[in-house]
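The structure appears below as structure tokens.
Of the protein chains in this complex, one is absent; all others appear in place.
Moving on, here comes chain A:
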Amino acid sequence: MKKVIANKEIDVNEEGYLEDVSQWTKEVGTELAKEQGIDMTDKHWEVIDYLQDKYKNDEALSIRGIKKSGVINIKEFYDLFPGGPLKKSTLIAGIPKPKSCI
């Protein structure tokens, strides 16, 4: 599915997640965040960097991982990305939605 985000044509799946991480830019991330009702701050970007690093290193994402990340604690994570933090933050980061149950 094609979608125009930040004046770029991007491939997304039916849930709105990017199909190809290489199409991601910070502008695309900002736009995706806006659609989720989130205004990006430095702290948000710090989390996005962390998630993208994890993804590049092929490491699974979980809420326990967030707790151990040293980047953010769980409370802040829920505050920054309300209503499903890992789902929303991965969408904004342009990486696939985590499949884990924890």
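A few remarks follow.
Rule of thumb we're sticking to: contacts are C-beta pairs under 8 Å (C-beta built on N, C-alpha and C of every residue); 3 or more make two chains touch, one makes a residue touch a chain; residues count from 1.
Methods note: contacts and distances are computed from a predicted model.
Protein name for the hidden chain, per its UniProt entry and selected from "Chemotaxis protein CheW", "Peroxiredoxin family protein", "ABC transporter permease" or "Cytochrome c domain-containing protein": "Peroxiredoxin family protein".
Only one of the listed residues, A:Lys3, A:Lys26, A:Lys43 or A:Lys67, touches the absent chain: A:Lys67. Seen from chain A, the chain kept out of the figure touches residues 60, 62-65, 67, 73-75, 78, 82-87, 100-102.
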